[in-house]
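One protein chain is absent from this view; the other protein chains keep their places.
The block that comes next holds chain A.
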Amino acid sequence: MSDPDYVVQTVALSKRYGRKLALDRLDLQIPRGRIHAIVGANGAGKSTLFRVLLGFLPPSAGTAHILGRDSQRLTPADRGRIGFVNEEHTLPGWVRVDAVVRMQRRLYPRWNEGAFAEVIGHYHVLPEQRVGQLSRGERAGLNLALALAQSPELLVLDEPTLGLDVVAKRAFLESLMYSSAAERCTVIYCSHQMEEIERVADNLIILERGQLKNMSTPEDFCARVTHWVADVPFKGPEPAAVPGLLQVQRLDGLYHYLVLDQDETFAEFLRSCGARSMQSMPVGLDRAVNGFLAKNHAAPAAA
């Protein structure tokens, strides 16, 4: 079953590579409209999720629907409703830009020449150039222009701005946020760049080891994380006893705790551990997400 209000719906979706579980009974529902950012450490399952959703990979268990269709049974018409840009911006290097455009125009019945021109106009791409002669930023722009000209209902972007310089990145984000074609579609976008996500995302989805860990606005996620500094003489509490602990550091004799979902009662906890003074402060998105992901990040077993 699938609900038309969601562009993506997975139920207990798992994908196993040998002994490794890339998606672990993932239940994810992404509502239609707006820009959704997916973040997660490397190996959290983002790319696997995209591959399953786009029908490139079969799930090991569970179901995945995209635009209301079973992702394993997408027809060419369904695919026409989905734009996809991946980090490598893969197109054969020998092909000329105008030839790619001609091909796409023929393939997609809802091809929108105006949308293509609006996006590609940000880049110095000439029709007679071969894809292999374009810079990384130009290829990213070309791919985004091609995807948006499809007039997709859903645009999926896998780390689209990786390796772009500041100018190319800005042009890319502008097309994503302000072009008329992008306004009409739902965007799902994965990235590691928090300063970009802060600007772009309406909704922040955090995946960790193939499971959903957060789905909220970026501000609401930030508000879940607080940074406490406490002056605890002698030894602080055992890390395992600290509620909601994401990270602890001892700097210049003060304990710095990054904690999740703790309110003012955390001060009482610190006091009960012998803290003489303490204060809390809000953190930015970058710190909040990094702290969150660092908690369970793989590390060699302690010596």
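Criterion: contacts are C-beta pairs under 8 Å (C-beta built on N, C-alpha and C of every residue); 3 or more make two chains touch, one makes a residue touch a chain; residues count from 1.
We take it that contacts and distances are computed from a predicted model.
This figure omits one chain of the complex; the name its UniProt record holds, of "Transcriptional regulator, GntR family", "L-serine dehydratase", "L-arabinose transport system permease protein AraP" or "Sugar ABC transporter substrate-binding protein", is "Transcriptional regulator, GntR family". Between the chain not shown and the residues A:Pro218, A:Gly236 or A:Gly291, the one that touches is A:Pro218.
Of the listed positions A:Leu173, A:Met215, A:Leu245 or A:Leu260, the one in contact with the omitted chain in the full complex is A:Leu173.
Across the interface with the omitted chain, chain A contributes residues 34-35, 170, 173-174, 177-178, 194-195, 198-202, 218-219, 222, 279, 281-286.
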